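Note that this complex is displayed minus one protein chain, with the remaining chains in position.
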Amino acid sequence: MPAQNPVFIPGPTNMPDSIRKACDVATIDHRSPAFAKMLRPAIAGVQRVLKMETGEVFLLPATGTGGWETAITNTLNAGDRVLAARFGMFSHRWIDMCQRHGLTVEILETPWGEGAPLARIEAALKADSTHKIKAVLATHNETATGVKSDIAGLRKALDAAGHPALLMVDGVSSIASMPFEFTAWGVDIAVAGSQKGFMLPAGLAIVGMSPKALTAMENADLPRTYFDLRDQQKGYAAGAYPYTPPVGLINGLAHAITLLEDEGIEAVFARHHRLAEGVRRAVAAWGLTLCATSPDLYSDTVTAVVAPEGFDGTAVVQLAAEKYGVAFGVGLGEVAGKVFRIGHLGMLSDVMMLSGLATAEMVMADLGWPITLGSGVAAAQDYYRTTA
Amino acid sequence: MPAQNPVFIPGPTNMPDSIRKACDVATIDHRSPAFAKMLRPAIAGVQRVLKMETGEVFLLPATGTGGWETAITNTLNAGDRVLAARFGMFSHRWIDMCQRHGLTVEILETPWGEGAPLARIEAALKADSTHKIKAVLATHNETATGVKSDIAGLRKALDAAGHPALLMVDGVSSIASMPFEFTAWGVDIAVAGSQKGFMLPAGLAIVGMSPKALTAMENADLPRTYFDLRDQQKGYAAGAYPYTPPVGLINGLAHAITLLEDEGIEAVFARHHRLAEGVRRAVAAWGLTLCATSPDLYSDTVTAVVAPEGFDGTAVVQLAAEKYGVAFGVGLGEVAGKVFRIGHLGMLSDVMMLSGLATAEMVMADLGWPITLGSGVAAAQDYYRTTA
Amino acid sequence: MPAQNPVFIPGPTNMPDSIRKACDVATIDHRSPAFAKMLRPAIAGVQRVLKMETGEVFLLPATGTGGWETAITNTLNAGDRVLAARFGMFSHRWIDMCQRHGLTVEILETPWGEGAPLARIEAALKADSTHKIKAVLATHNETATGVKSDIAGLRKALDAAGHPALLMVDGVSSIASMPFEFTAWGVDIAVAGSQKGFMLPAGLAIVGMSPKALTAMENADLPRTYFDLRDQQKGYAAGAYPYTPPVGLINGLAHAITLLEDEGIEAVFARHHRLAEGVRRAVAAWGLTLCATSPDLYSDTVTAVVAPEGFDGTAVVQLAAEKYGVAFGVGLGEVAGKVFRIGHLGMLSDVMMLSGLATAEMVMADLGWPITLGSGVAAAQDYYRTTA
Partner (left out) sequence: MPAQNPVFIPGPTNMPDSIRKACDVATIDHRSPAFAKMLRPAIAGVQRVLKMETGEVFLLPATGTGGWETAITNTLNAGDRVLAARFGMFSHRWIDMCQRHGLTVEILETPWGEGAPLARIEAALKADSTHKIKAVLATHNETATGVKSDIAGLRKALDAAGHPALLMVDGVSSIASMPFEFTAWGVDIAVAGSQKGFMLPAGLAIVGMSPKALTAMENADLPRTYFDLRDQQKGYAAGAYPYTPPVGLINGLAHAITLLEDEGIEAVFARHHRLAEGVRRAVAAWGLTLCATSPDLYSDTVTAVVAPEGFDGTAVVQLAAEKYGVAFGVGLGEVAGKVFRIGHLGMLSDVMMLSGLATAEMVMADLGWPITLGSGVAAAQDYYRTTA
């Protein structure tokens, strides 16, 4: 029997039935007003979710990686310098992309498990008195380590340095699940993906651009066509696309926003926090620790659990899949084998979360980890039932 | 956010995606060969699931209740006497139906929590030396109490009494989940429903008839049209129906049987037993007891848990629904308030089951029941992980 | 490649995607308030579609045949006399059902192609001075011949005779597609099915009962359980069912009514009339005639086209299916072979209808019928484009 257990990877997330149905649309003419009726509410909805007061939102038929490429190729010039901290696989990959596109990246190497080093970033910006740095890249939620960074703090650092660099934020695994304030935080470019907080299949890169980023777009000379936002702008003005749009995903996105707003976006954040806190209490009950080094860094969408000395985090993920049909996330890069990750974002309830924790316990017991069956579940139950 | 937690009612069950899709078919001409291609494998598949060597299977667009009515109206005559034990809500309802249709029911009142009283049945049959009793009704799995009865034993009782009555079995909540042997057990009529072990939506009554039952059909004078199997027989011979068939459900049934047989029907039974045993270990760990009075009676599809003195089983069901969005079953009839029921049939995994047990624990704790959070989960985990 | 051509059978109809999705619901607890929230609008919506001011609506998990059985078994007593005209296969079948249930049917044999003979019915009622006739059965739209009957006229006949018989109407292939006025016409029982004007899969019998019919229900002694409306009444009062309800179909029905009312129920009738009129103009352009003997009898949901002398209507249906993958309806009973039927109800547009007419033309040409390719299409096009 196909198990249909929930997944506990940090995205793609479990999907509501109604979103799956909204994505499954019969073919329409994507140059017709029927399509414009799907597109406009999707864009307006993303603006509300981002808390974007001015700026524009673009929906590219791509993944979050395409969103990163959209961000840099539309605003930067060959040889430009960007500043970025590296503290996980996803911050690493964005840096690597910049280098492939001919940018010079000033990399602040940071221990995996920590977040964006605000003081060092501020220092680097202050040291750049000629404003060679054109952009600061930030990974809001480092999916590899379960660490969130302080984006409002980054804005303060930029302001303290009086530095005009664009603030580009990878919010792929945070947006629509954790608080995000595009305008209040002074974000210039925010990148999200359909398959995380928006609970859709992968296939849409969601990019928000501030007026300042839109201005930068006009002169940017990095080559681009597929991701060229000037073509998107022209298309959207006519309710259309420069090429064939992913109609189903856009219809699904509009519906996802309805679901998020029906629940209440703050309630969505609170639910994610509550789910995450239950997981963290379970981890504590198991006597284990998190990869994230301090509570202010704890992600509410993914938790990286450190394997005890002598045990392999990857084995947990493999055995959970093979023996119980449940998906967790392996450690990546520097923390490969050292952690396993529990995703807790998107369509998820406390009840579903408990089955994930119960499964993790069985697997750890199977592998001889020194944990007590039911202990983490009980800690989470206790928290969930008193906060429901 | 819609929770999409699994349900833990004793049917309808959680449904595999692929079954839902198989049920969702565009309109076809139900008088065309395309329909016959759906119907024939569905019927043949049910025969295999029933372990029926001779006899016929009928698929009525109705629920299990319609299946009962099909059984009695097609084989009995007004004023006929039938023998039935009453030990739960579903055995009661079939008896009530017989009375409404003008049959005389010899009722063996039996404590709820026990199964069919073989010795008393045998005695009653032996006492009926003139063979006034035309049918013995048996509820294979009494969904109200979580009790299974010994159908092979009933056949032995009939044979011991040398009695020609038809053996009619309500297998609605057992067939396709628990061992059932139509031919080996000498069953004359078996009634199943689409929404239990077959994991389909409600809407199909599935009725198996032995050659002897088919013969009885020819002279039965209880009025019937919708459920008249003679019309069905004529229809099936032409690959069609006497009225508009529920095409989607029939296509879905054929697919469900493919899923059951891909898993292996014995493996399906073993999975149900394993899931049920984990639930029973959890109940024991909670310090609670079952409604079923002895292990040989334990149902593998539903467990009725007795509320401790002073507590209300119905409250568990209500709070689970309201606070956690999880469905359990209330006690019915004589055991209303005295038990709550955990369904564990259909598309279900150990992982899903654990979320049900974890939820039940939270609810019981919320209601002040004297149980320890995590205790039942741990007992089930221990069993599941060593038997996976 | 699966053709996915529209069907042109007189039901089940082509289904809107959104209805199929509304029918495909994950399992919920059918005893929970969530189910009541589906049931109540479905029932209220049917009342509006029926134009029922007083009375009750019941939704049985069955087909239209089950609706007929519900009508008679809930209101009549063994041996009761009913009056019915027979002028097609469906009026025949209801008569046959009455006889199987022990009723005495006074049959007014009427040529197939004509409708209910009002004068003869009035005469029969007047002749029944002792009011032995307990019900008059009427087939509003005889699907076998494409003939509608005058239900308002039947009420006048009853009133003219001062006769208290119940007026029972089979509206399976008319309700929700053609004007129907439950209260204004003095209908006592109306029977509909999910798979026609409501555009759902087969599986729901929809029965409307007047206060007078509800009163008759209390003393009716025909045996019934599955179709016993007293159990339904008790269930609905609690937002539930006496057995497991077909949740998906009920949710789908509520949605179908939303679609009908979004279009406007009078607009739905007008669309059906317009589609039908285009078909009739095509038939005229082919030089063929209808089975219905006069324009006041023309059905707006199905057209039975008479085969020219020497040609076989059934061959049209068979060749259309085999060669072009298009479903039409064969002639049934007395008109078997003499006609073929074009269904034009449910989800259907002028554009879809034209493909049906074009296909019929190809088939008739293939079979050597004396028609001109494109002639019927052109006549329908001319009508459709000037009335769009």
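A, B and C are the chain letters, set down in written order, and residue numbers restart from 1 in every chain.
The definition used in the following text is that a residue touches a chain if its C-beta (ideal position, glycine included) is under 8 Å from a C-beta of that chain, and two chains touch if they have at least 3 such contacts.
All figures in this text were calculated on a predicted structure; none of them were measured in a lab.
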| item | value |
| --- | --- |
| From C:Leu83, C:Leu229, C:Val330 or C:Val377, residue that would touch the chain that is not displayed | C:Val377 |
| Hidden partner chain, touching residue among A:Lys51, A:Arg81 or A:His101 | A:His101 |
| Touching residue (missing chain; options C:Ile9, C:Ile151 or C:Val326) | C:Val326 |
| For subunit B, the residues touching the chain missing from this view | 17, 21, 24-26 |
| Absent-chain interface as seen on subunit C, which is shown | 1-5, 14, 16-18, 259, 263, 268, 271, 323-326, 347, 349-352, 354-355, 358-359, 361-362, 365-366, 372-375, 377-378, 381-382, 384-385, 388 |
| Subunit A residues touching the omitted chain (full complex) | 4, 7, 9, 11-15, 20, 23-24, 26-32, 61-66, 68-69, 96-97, 100-102, 193, 195, 201-203, 222-228, 242-249, 321, 327, 330 |
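Throughout what follows, only the chains that are shown with their structure count from here on.
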| item | value |
| --- | --- |
| Distance between chain centroids, defined by C-alpha means - subunit A, subunit B (Å) | 46 |
| Where subunit A and subunit C are represented by their mean Cα positions, the distance between them in whole Å | 54 |
| Computed distance of Cα centres, subunit C from subunit B, in Å | 34 |
| Two or more partner chains touched - positions in subunit C | 24, 26 |
